[in-house]
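All protein chains but one are shown in place.
Our next item is subunit A:
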Amino acid sequence: MATSPATGLPRWEADPILSVEHLFMRFGGLIAVNDLSFKVGRGDITALIGPNGAGKTTVFNCITGFYKPSEGRLILAHGRAPTPDEIAEVTRIGERALVGRDAGVYLLERMPDYRVSGEAKVARTFQNIRLFTGMTVLENLMVAQHNALMAASGYSLKGLFGLPGWTKAQKAATETAKYWLDKVGLTDRADDPAGDLPYGAQRRLEIARAMCSEPILLCLDEPAAGLNPRESLELNTLLRAIRAEHGTSILLIEHDMSVVMEISDHVVVLDYGTKISDGTPRAVKDDPRVIAAYLGVDEDAVEEVEAELHIEHAATGAGA
């Protein structure tokens, strides 16, 4: 399913939309991400999983310009996979991006956060909801279309004087917002303050807001956290629809394994900031390193440690 028909390679190798290369993120002496490389296939739903503190959110923060990576290259490809020459070229000339007619190469580590979203078209959501709670649901979706609106409206000057270009742009933006409201089932709440929505609806609104910025890569940080099973199912449907109807590639961090196994084409597993497994959901699920990471250590090691600690166990009476 996730393989390219032409080469037989998995899609993330044949046509990566995002290539993370030798990413390091250090906070003083702490190495949160340690030489991480992986690829995200165009049109794939890719899951980034790993135990708590594995560095998943840090990777997201690097991709979206929230952090500047200590080292490494983050290549985002618009249109098609860039050739190694193109990547070398943009890296050498020291520009943020090299954009041609049918393709573009963006080096995300060189871009400030607002350009990652506005130009490279990467959108994200957070683990904790970060809606503009004081604004209405509709306004939240309009804010996400700020760049498109500003360009079309002559930096709002036309708006002040009510010129036709502004009205048209305003209308188009409202249409897009309405489309996404309908998609996430919040049309009847459009004029309510976003902070008044129930939790599950706020999560859906965040995804809708991210989509309103018309991303080619959507990064979701634990989108299913705190959702009940029915909402979780609706989320799966929504994500599949986004991929199918808009061709948006999705990168998600998720702890809910049923969601991961259900919808992802490709799974990357992190532990202590390094990649321990990478492949299809089935391959990853059976990988002993992954099992070891999730259970702490593998079973042989558990037995060894237990043998060593036998005396203490007996003395304290504490179970393993």
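Some observations on this one:
Everything below uses one rule, namely that contacts are C-beta pairs under 8 Å (C-beta built on N, C-alpha and C of every residue); 3 or more make two chains touch, one makes a residue touch a chain; residues count from 1.
The rule is short, and it goes like this: contacts and distances are computed from a predicted model.
Protein name for the hidden chain, per its UniProt entry and selected from "Cytochrome bc1 complex cytochrome c subunit", "Multicomponent Na+:H+ antiporter subunit D", "3-oxoacyl-[acyl-carrier-protein] synthase-1" or "Branched-chain amino acid ABC transporter permease": "Branched-chain amino acid ABC transporter permease". Here the missing chain is touched by one residue of A:24, A:66 or A:179, and it is A:66. Across the entire complex, the residue among A:31, A:143, A:233 or A:276 in touch with the chain not shown is A:143.
From the options A:213, A:232, A:249 or A:264, the residue with contact to the unseen chain in the full assembly is A:213.
Taking the complete complex into account, residues 64-66, 112-118, 123-124, 126, 130, 132-135, 139, 142-147, 149-150, 153, 155-156, 159-160, 173, 209, 213 of subunit A touch the chain not shown.
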